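Reviewing the structure listed below.
For this depiction, one protein chain was excluded, whereas all remaining protein chains were kept in their positions.
Order of writing sets the labels: A and B. Residues in every chain begin at 1.
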Amino acid sequence: MPTFVQILDFIGTFAFAISGIRLASAKRFDWFGAYVVGFATAVGGGTLRDLLLDVTPGWMTDPIYLICTALALVFVAVFGKLLIHLNNTFFIFDSIGLALFTVVGVGKSIALGYPFWVAIIMGSMTGAAGGVIRDVFINEIPLIFRKEIYAMACVVGGLAYWICTVTGLGSYVSQITCGIVVFLTRILAVKYKICLPILSGKEEN
Amino acid sequence: MPTFVQILDFIGTFAFAISGIRLASAKRFDWFGAYVVGFATAVGGGTLRDLLLDVTPGWMTDPIYLICTALALVFVAVFGKLLIHLNNTFFIFDSIGLALFTVVGVGKSIALGYPFWVAIIMGSMTGAAGGVIRDVFINEIPLIFRKEIYAMACVVGGLAYWICTVTGLGSYVSQITCGIVVFLTRILAVKYKICLPILSGKEEN
Partner (left out) sequence: MPTFVQILDFIGTFAFAISGIRLASAKRFDWFGAYVVGFATAVGGGTLRDLLLDVTPGWMTDPIYLICTALALVFVAVFGKLLIHLNNTFFIFDSIGLALFTVVGVGKSIALGYPFWVAIIMGSMTGAAGGVIRDVFINEIPLIFRKEIYAMACVVGGLAYWICTVTGLGSYVSQITCGIVVFLTRILAVKYKICLPILSGKEEN
């Protein structure tokens, strides 16, 4: 029986893989290329985190991420046209993935004995770096640097985790709070079109 | 005396470095930039693999890869114009490199105790990730995601390795079979213009 967290992890991986596969398909990648981009989107952030923390990347210990990406590929191939009408659903899934990946990244770093400021960076990396790798592969400027509140939501959630922990709340409460804060920050920022300001500079290259 | 595998490794490194140096030169990189791109193309896949497997990258233990890339640079500088007529020769060398790098990647992962599904990914990464790094450096969409059977040949070869092993054939036979399968898959796919299908989706960005 999979636990609740495993189910959320599966949903998050699926949603992230879908986002990579869709963007790769739009660039006319073949299905193998789309699979690789989808997989890199789903596990890239966690892999970078695990390289920095010097532990074996999670996807190398469990084939579930490969299988999950394969299901995402089949899903896009079969329901490709319908997906456009499901954008809102995927936005919710993607935000769930972002929230969960952040919680996992922060929790893993804390468990390994890193200070909180490192853990918050690792949580944000887990959530957001996959999307950066995806955008580098499809040769676009990474979306998260320019549009919407994305990685910033991870940072806010990580700070909430930290506040919960220093005020003596247990790790269970801290994790749930962190996840909800990431999720709500992302949802509300998109709903109310809240953007971060751009630095004014018009510099030469 | 270098062994047979070392000679093949040298040929593969040389061919991969040439491909990086040629594409970098076409983008008007200076010779130092071309050297760096050639080196990254040759050793990038193995380096990523070794980072994930948490072992010291091979090129840090033996300067042969640096020397081999330097020879490739001299070769391109001297025979630049002739190279266009040697495309078929380089295609063969490149395919030998792909086959050998895959065998090395799978074998190294198995020797470190990883399961076969990880080893096949590592073999494919060893063969194909260098080309992805090259294309990111020269700011192009990675070729292997869009054109021809490339990384897919590594996966097919890795599966052949696995089938040989589970049917009880020794590691020597498995490795040779794997290499031949990668080589033939690549050669035949290009000869008969076999491509993987593209997912149908025409998604918005």
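Throughout what follows, a contact is a pair of C-beta atoms (placed from the backbone, for glycine too) under 8 Å apart; a residue touches a chain by one contact, two chains touch by 3 or more.
Just so it is clear, the structure is predicted and the values come from calculations on it, not from any experiment.
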{"item": "Of B:I92, B:I138, B:I163 or B:I187, the one touching the omitted chain in the full complex", "value": "B:I138"}
{"item": "For chain B, the residues touching the chain missing from this view", "value": "21-34, 36-37, 47, 51, 54, 56-57, 60, 63, 66, 73, 76-77, 80-81, 83-84, 136-139"}
{"item": "Missing-partner contacts on chain A, residue numbers", "value": "51-52, 54, 114, 117-118, 132, 136, 139-142, 144-146, 151-152, 195-205"}
